[in-house]
Structures are given as structure tokens and as C-alpha cells.
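Shown next, in C-alpha cells, is the structure this report addresses.
Heads up, this is only part of the complex; the chains shown haven't been moved.
Chain nomenclature is as follows: A and B, assigned in order of appearance, with residue numbering initiated at 1 for each chain independently.
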Amino acid sequence: MSDAPRLTHLDAAGAANMVDVADKQVTDRVAVAEGEVVMRAETLDLILSGNAKKGDVIGTARLAGIMAAKRTHELIPLCHALLLSKVAVEIEPAPALPGLVVRATVRTSGQTGVEMEALTAVTVACLTVYDMAKAVDRFMRIEKVRLLEKSGGRSGHWQAD
Amino acid sequence: MSDAPRLTHLDAAGAANMVDVADKQVTDRVAVAEGEVVMRAETLDLILSGNAKKGDVIGTARLAGIMAAKRTHELIPLCHALLLSKVAVEIEPAPALPGLVVRATVRTSGQTGVEMEALTAVTVACLTVYDMAKAVDRFMRIEKVRLLEKSGGRSGHWQAD
């Protein structure tokens, strides 16, 4: 009731529950998230040379991210299920890291935002890259997983920096 | 055939497939992974003050991580299913970040390692923290998700320095 910031998933007694969104507006909502898998330069080369032929590490990670976005509400306990109208995952090589940058865009028409769906797509795509390259590189790290942009809902459009 | 490093999930033609592990030894395998959610100091305070009463953000994230570990093979396309004998997730406040550090330990007796299960537990626990605090902090980031230690299997014990 007060205007002090509070954690919306906790009720007055501090118990975790799914927020009631029944009275929120149905609007077109989009979220964009990003993350990166940092690896040795040789690992990136191996992934990209494989990619030149068949694209399988990147293609597999992209599909894993898309499929995971659809299951976000099963993984994150207090997330509402949503019908996603679009999930797109792009994975680009970043030789300067060296590594791969994963970006996910998720769109829905609904009562809650799709940040968690975009972030879940990014992290599962990153984990899939890790899985496929871990036999050759034990020092990979997933870094900088964050929200880049969101729109729709009461708070309108928001963009990081 | 050669000893050059290669991506084990890609067959000779570059197509992604599940590696055949039928001839690998069944051994006791353990993996430990870690990651962090970096946030504003006020966000951490809110989480910890809630925690003083009911522990719900941290408790919810711990359970989400444990449950996700059991579903790793559904999320990561080329991961083998395994029967996990232990999954433990610890989440500690790190005021210097400021943020939370998540550490997962997974154990099995099987033919493949449990790195992916430990990393999946860490990332889903981090995503759950993010979900529960996102209404008060849009600048959180998930960082430094990595393997700390593994044992069992052909390669024996390994530890990140």
C-alpha cells in the first residue's frame, strides 16, 4: 500500500505467490535480452569452422533457446504462462571476447511482460553452446545476461542506457 | 579419428547428435558450478530483509535451481538424461558485488558428467532471483556462470585454479 519499493512476489506475510495480473491490461509486449559465452579463441574457431559447413552449434543453441522460452513458466516458479507470438534468437561471433553473443527477442499480447522469456531463451542458448564445446574448453563462462529493452504494459518503452 | 580437438556432438558430416556413451564407465561423478546476480545495493537489502522473515526469494530460487537440474536433458538438446543422486544449491549474499552468489553441487553415478546439470541449476536459480526482484531493479545482470570443479569419469578430478 505504501509507495516504498517492494518485492511483488511476496505477500504481506512474506510468502511467495504468483502475483494476480487479472486486472492488468492486455497489451502488445516485447522484450529483448542479451548474454555472452566467453571462451578461448581456439574454441570459437572450432565452432565457426563447424558452422561454415553445417551451422550446428549455433543452430542447435538457437533452437534450444527458442524452445526454452516456451517453457519459462515451468522453470521460473512464479512466472505466468503466456502465449508467445514470436521468439527469435540471434547468435553472433564476437572475436574480441572471444566468444558468442546471444540475443533473444520475445513478443506477446498479454497481461505480463516477457522479460523472463527473453532471458530464459538467452541463458539456455548459452548453456547449449557450453554443452557442445565443453569437451574442448573447460574455462568458458556465461556473462552479462541482461535485459536490453522492453515495451508494452504500464511502464511503456524502456531501454538499457 | 585424429587427435585434433573437435566438438564431440558433431558427427563426421558436422550434424549434431547425442554422443554414444554406452561404452563409458559408470562412475561416481560430481560437478560444482557457480554464478552471480549483480544488482543495486537497495535491491539486495530488500531481498535480505524479506529473507530475515521468510526467506522466500532465496528459498524460491534454491528450489527452482534444484528442480531445473532434474530437467536439464529436456532443455539442452544433446544432453543425456541421468538419475541425479544429489542436487544442492546454496545462495549467499555478496554485499561487495552487490548481489547474490549461487553455487550448485550435483552428483550422480553414471556414464556422463553432471556439469550441465550444475550449470542449469545455477542459471535457473539466478533467473528466479531476477524474476522476483525485477519490479524494483531493471539493471540486474547474471554474471560469471562457470564450472568450479568436477570429478569422476576418464578425466578424473579437475578444479578451476
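Note that a residue touches a chain if its C-beta (ideal position, glycine included) is under 8 Å from a C-beta of that chain, and two chains touch if they have at least 3 such contacts.
Since we're looking at a predicted model, the values are computed, not measured.
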Identical copies making up the whole complex, of which 2 are given, total 6
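Heads up, the rule we're going with is that only the chains that are shown with their structure count from here on.
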Superposing the Cα trace of chain A on that of its twin chain B calls for a rotation in degrees, to the nearest 5, of 180
Gap in Å, rounded to a whole number, between the CA centres of chain B and chain A: 16
So, in the complex, the side of chain A touching chain B is made of residues 5-10, 13-16, 35, 42, 46-47, 50, 53-54, 56-57, 59-60, 63-64, 67-68, 71, 74-79, 115-116, 119-120, 123-124, 126-128, 130-136, 138-147, 158, 160
